[in-house]
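Every protein chain but one is kept in place in this view of the complex.
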Amino acid sequence: MITALWALGALALVFGAILGYAAIRFKVEADPLVDQIDDILPQTQCGQCGYPGCRPYAEAIAGGDIITKCPPGGEATIKKLADLMGVSLDSLDQTQNKQEKRVAYIREEDCIGCTKCIQACPVDAIVGASKQMHTILSNECTGCDLCVEPCPVNCIEMRPVQTTAERWKWDLQSIPVHVVEVK
Amino acid sequence: MPSLFQQIQAGRIWDFHGGIHPPSRKTQTSQKPIDSYSLPARLYIPQRQHIGVAGRVLVKVGDHVLKGQALTAADNAMAVPVHAPTSGTIVDICLHPSAHPSALPEPVFVLEPDGLEQWRPRHALDMLHADKAQILQRIQQAGIAGMGGAGFPSHIKAGAAAAVDYLIINAVECEPYITADDVLMQHHSDTIVQGIEILSQLLQPKAVLIGIEDDKPAAIKAMQQAVAGKNHWFVRALPVKYPSGGEKQLIQRLTNKEVPSGRRPIDIGIVVQNVGTAFAIAQAVLEDIPLISRVVTVVGQSLSRPQNMYALLGTPVHELLSACGFEPQPSQRLIMGGPMMGFTLPDARIPVVKTTNCIIAPTHEELPVAGPELDCIRCGACTEACPVNLLPQQLLWYSKAKDHTQLQAHNLQDCIECGACAYVCPSEIPLVHYYRVAKADIRETQREALKAEQAKARFEARKERLEREKQERAERNKQLAAQRQQQLADQQKQQIAEAQARTQAATTELTHAEIVAERERKKAEARAYQAAKLAAEQDIIQSAEPTLSADDRAEQDPRKAAIAAALARAKAKKAQASGEAESTSVEAATVAAAPALGNTVEPQSSSSDDAKKAAVAAAIARAKAKKAQASGEAESTSVEAATVAAAPALGNTVEPHSSSSDDAKKAAVAAAIARAKAKKAQASGEAESTSVEAATVTAAPALGNTVEPQSSSSDDAKKAAVAAAIARAKAKKAQASGEAESTSVEAATVAAAPALGNTVEPQSCSSDDAKKAAVAAAIARAKAKKAQSASNSEAATDPTQADSEPPLADSDAVLPPVPQDEPQVVAQPEPVAANPSAEDAKKAAIAAAIARAKAKKAAQNPQEPS
Partner (left out) sequence: MSFRIAASPHHHSQAKTAVIMRTVALACIPGIAAQCYFFGVGVLVQIALAVVTAWLCEAAVLKLRGKPIQAKLSDHSALVTGVLLAVAIPAYAPWWVIVIGTAFAIIIVKQLYGGLGNNLFNPAMAAYVMLLISFPTQMTSWLPPLTLQTTPVSVSDAACTIFTGYSCSGNSLTQLRSDVDGRTMATALDTLRTAVAAKQTVSEAQTSPVFDGLGGTGWSWVNLGFLLGGLFLLQQRVIQWRIPVAVLGSMTLVALVFAMVDSDRFASPLFHWLSGGTMLAAFFIATDPVSASTTPKGRLIYGAMIGLLVVLIRNVGGYPDGWAFAVMLANLSVPLIDAYTKPRVYGQSAKRG
């Protein structure tokens, strides 16, 4: 009986020592959780989640906020966040389908050069100065919609991104078939 | 162990993993010659037919183009031009369904052939003297891109800078049905070899390997004959296996080398070119024929005459089909490319492009439509068939699960989409379609991740910028605040110092001698003052204004002295108008007033010297005035001079502590300006009142400035200056519209009053006086207006009236300190008017009466705006 206790005790000590040593010696530095979450978020900085940017939302998620608040991220982002945070997907509400990507467009004939939209853009995707023409850099625009509201002359509209052959998603159903009369 | 080169030399060929053997079905077209067809009604030439960017458009709608004329120009290395396949007119440049699986619209040139087939001038390149750059430029300008199906710009491949071991000519044509390269080799082997020669010259390979599948015996023979005698040129017949024609698979078969994943063949010293590309290069360099046509296999059991054709680029597919006797079935498939890798066309108007090697129009029996997709039974037939040695099964599972990590771990990016796996799948799963969708997904995700990174960077940069600006603003604010603090401190120090000096001066114990000197000085001042008073008295008596005991008043009230000075001035003007040299009086008055003013204002300063100076100045002014009158100049000059003299004097006496020279300068400047203005005014025929205005106006600020060294009534002076300026403007306007000079006089008064008020009372609350002066000015204005309206013509015709007016106004103006005297204002003009000429006096009296009436009304409404 005593021998058994001694044996088990000794085993526990030995394995505990090994594990402790391994925990220190082979420790892997992992990204802080907030950074990992921020990497998953789409960086639109649109504020639709209620936080002023993606980083604050990442911090909120790390603090326990729900992960379904990001519409631009869509389902893919929610899935990845669920994987990362260990949250079960079934318990979440179904969010709306990911909308097509849109970018802002300024109708230049209506622009009055007030710079209100420039101040609103979180990624500085609008080029212009006071009393000068404003224009959107389509490549930098994240489609966050924040510039549409401040424009006093309503000259900004959101346009869907054109599909090109390189970015085609191989959706065979969407190819328009041309019906011709047989010659 | 023989080296690789030796093995290749010996004729050894290797094999790649997997592969399939679909029925080749090539005999229906490989035995026939290449046919042509009649020119179509329209050609649709896409602007971009290669991997890269479209060139710059050179033509516009309506242009007539010649055969072979460039329609776009290559601006950079990745651009390849397109050319007109025949002569004709560009009828449109528009969007048209593209020769791509998506059939998305792309810009095309719509060319209507004129049937003449006129060539543009052609110049063959002299191969003996042309250098590499010239040849590559010719290849690019001829619009040559890879014609095996990929469409990579040939000049980039042919211009590879790295060392090339093997140049491989891909004549394999492994896909079923296609025989375009086969018949090209059968009929044009010599030209092909010339093209390969050119490539050889550019790339300098160790050996040239021409791979042909062994189901093309005629082609093999033709090529062997064409390359006979060329050193290190080998024609290799490969056992048929699909997909030997894939670049990587062909390299492995011929050289046993593998292209590392993600790299290109040039990285292992190999360049692969399609045999059709070699043919096009030869034509372009040796005959200056750009790429405007190619051999296309048109085949399928729904065609009655399947064959190869010389197709012009831009020919709509339906033209080729009808040339081969097309009998469409319901739910017909049109496949551009081979049956394994070609894509279906939703539209028969889609044109032939540089990479089109085959059009298939199959029946349902020939190529059965795919059955329903069943579950994967993990049979592994796909793994056996894959030429890249992938695990298509796993790729399918992960594609369905959208597991991008595992897809990349299983090397999805290495899939060449040959279709062998889907060919053998017993469950008829469209494997390649799954992979394409997954690849597009992964590419899109990567692109979005990149964009997110960039957006994040921009967001961070913007945050930084805003922070920086905020900090800079805070810095600036701090600096400004510090400056202001400094200023305040300095001011305070200054004030303290001055106060100290004052107190010092005040509390300095005077020695007896000093006291005596002080007393003497004061006596001298008093004497001078007396003299001035006497002179003033005389003038004042002359002016018959009993109520104005300026002498007495002046002593007690500096204000009154100023008023007296003004009155004197006015008298002088009158005198001048009548020709008398009363400037003297004016001067004298001014001079007298000056010391008075100076004395009253600053009893403690040693102004005797200043008084002397003032007297001297006054004398000089007198002389000037005489001279001026002699020469007939306007009196304003003298007045000006007097004022000028007065101003500095005043300035000097009044401000011992401040930099009076500055003020004197300012006054001088102002006087000069006034002079100039007066000259201008006289030149344009305006009344002297303008000059008076100017003088007064200039004087006012000067006075204001000089009299107020320590108080903050400089503001009031400024206000007076402003008011004077406004008055000036108003006066000008009034004169422009033809109103009487009285307006200008008004303005002058308005300007003068506050100034006078300010100057006379430096130590009292001058704001009240200023207000009162303003009120008086308003009243005067109103009166004057009434006077004007009543005596407009008189005022215009009789300048003397104008003269009479100013005193009127002045007298009115000087009365405000004694409000109860208002009614007497009316009375006052009379004695004033009753001056020099009887006629004038009469007129003046009339005017005075009118003014009286006006004044009464104005009294009722003192706030009446002018």
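The chains carry the letters A and B, assigned in the order they are written, with residues numbered from 1 in each.
Everything that follows uses one rule, which is that contacts are C-beta pairs under 8 Å (C-beta built on N, C-alpha and C of every residue); 3 or more make two chains touch, one makes a residue touch a chain.
Predicted model, so just to flag it, every value in this text is computed and none were measured.
S.K.: Who touches the missing chain here, B:80, B:185, B:352 or B:424?
M.R.: B:424
S.K.: Using the touch definition from the top, which of B:227, B:340, B:536 or B:850 touches the missing chain?
M.R.: Going through B:227, B:340, B:536 or B:850 one by one, B:340 is the residue touching the chain not shown.
S.K.: Per the definition of touch given earlier, which of B:381, B:438 or B:532 contacts the omitted chain?
M.R.: B:381
S.K.: Looking at the whole complex, which of B:75, B:214, B:258 or B:490 touches the chain that is not displayed?
M.R.: From the options B:75, B:214, B:258 or B:490, the contact with the absent chain belongs to B:258.
S.K.: Please give every residue of subunit A in contact with the chain that is not shown.
M.R.: On the subunit A side, contact with the omitted chain comes from 172, 175, 177-182.
S.K.: To test your reading of the contact rule: which positions on subunit B touch the chain that is missing from view?
M.R.: Contact residues on subunit B toward the absent chain are 16-17, 20, 22, 176, 248, 252, 258-263, 328, 330-335, 337, 339-348, 360, 362, 367-372, 374-381, 383-384, 387-391, 393-394, 410-411, 414, 417, 419, 422-428, 430, 432-433, 436.
One rule holds in what follows: only the chains that are shown with their structure count from here on.
S.K.: Subunit B touches which residues of subunit A in the complex?
M.R.: Per the stated touch rule, the residues are 38, 41-45, 53-54, 76, 122-125, 140, 142, 163-165, 167-170, 172, 175-178, 180, 182-183.
S.K.: Which of the residues in subunit B come into contact with subunit A in the complex?
M.R.: Residues in contact with subunit A: 97-98, 100-104, 106, 318, 322, 326, 328, 346-349, 433, 436-437, 440-441, 444-445, 448, 451-456, 458-459, 461-462, 465.
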